[in-house]
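Excluded from the complex is one protein chain; the other protein chains are retained at their positions.
Chain nomenclature is as follows: A and B, assigned in order of appearance, with residue numbering initiated at 1 for each chain independently.
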């Protein structure tokens, strides 16, 4: 559909975010096997729990990020959305790395991603209001 | 993209739903600090667990709601989708408030949101079938 091809950078950023999420899912599967946490349990080993929480938190944040990213792309700017999306991805990578080493150090990465999502949300809100009035 | 600007009310409703979700995430972060639940744990304090379950349930329901909302908007009506979306948001607010006070009272809010999602799903199904035949 040619229409959506006007947002190729946002599409590429979305695929990159999915790749990061996919790798985190793989990390949890690996941790489950390595630390012997048998399904349906998701607790019982601290290192597995850290990996699992990284995955859950990434999922929780994606629900905020992806809709805001696309509304920003559609109502404001494709390239701008991609820049915000890359910042979100960088934040998630920092978050994952820090959380696995020490959960108490997860703040900075979480804040970077959140700033990206909130920025996209505010920008999208501006674009949507402009479209409404 | 001018095309999507034909769904401005649905876009605005989506941003409002994200705001509610964002505030719930903030509530969980606050509860984690207040009740001293250290990451990666998500259990150990009843009040924290309630807040966390409100967040998780909202996330679970968003996966049903957002796709149904947008398919309804695209195949049926922008304003109709927005009305359904507002009902969903009201249900989630009632749910959150009730769950924090007493988990056993979470039914009505959950049902209101579910009715909104199911209604949007059925309407979208009608619109999609009409487009297919």
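By definition in this document, a contact is a pair of C-beta atoms (placed from the backbone, for glycine too) under 8 Å apart; a residue touches a chain by one contact, two chains touch by 3 or more.
The shown structure was predicted, so the numbers you read here are calculated from the model rather than taken from an experiment.
Student: From the list B:19, B:41, B:64 or B:115, pick the residue that touches the absent chain.
Tutor: Of the candidates B:19, B:41, B:64 or B:115, B:64 is in touch with the missing chain.
Student: Tell me which residue among A:14, A:57 or A:113 touches the hidden chain in the full complex.
Tutor: A:14
Student: Which parts of subunit B face the unshown chain closely enough to count as touching?
Tutor: Against the left-out chain, subunit B lists 3, 6-7, 43, 46, 49-50, 52-53, 59-60, 63-64, 67-68, 71, 73-75, 99, 103-104, 106, 118, 121, 124-125, 128-129, 131-132.
Student: For subunit A, which residues reach the chain that was dropped from this view?
Tutor: Subunit A touches the missing chain through residues 1, 3-5, 8-9, 11-12, 14-15, 18-19, 21-22, 25, 38-43, 55, 59, 62-63, 66.
Simple rule for what comes next: only the chains that are shown with their structure count from here on.
Student: From the C-alpha centre of subunit A to that of subunit B, how far is it in Å?
Tutor: The answer is 18 Å.
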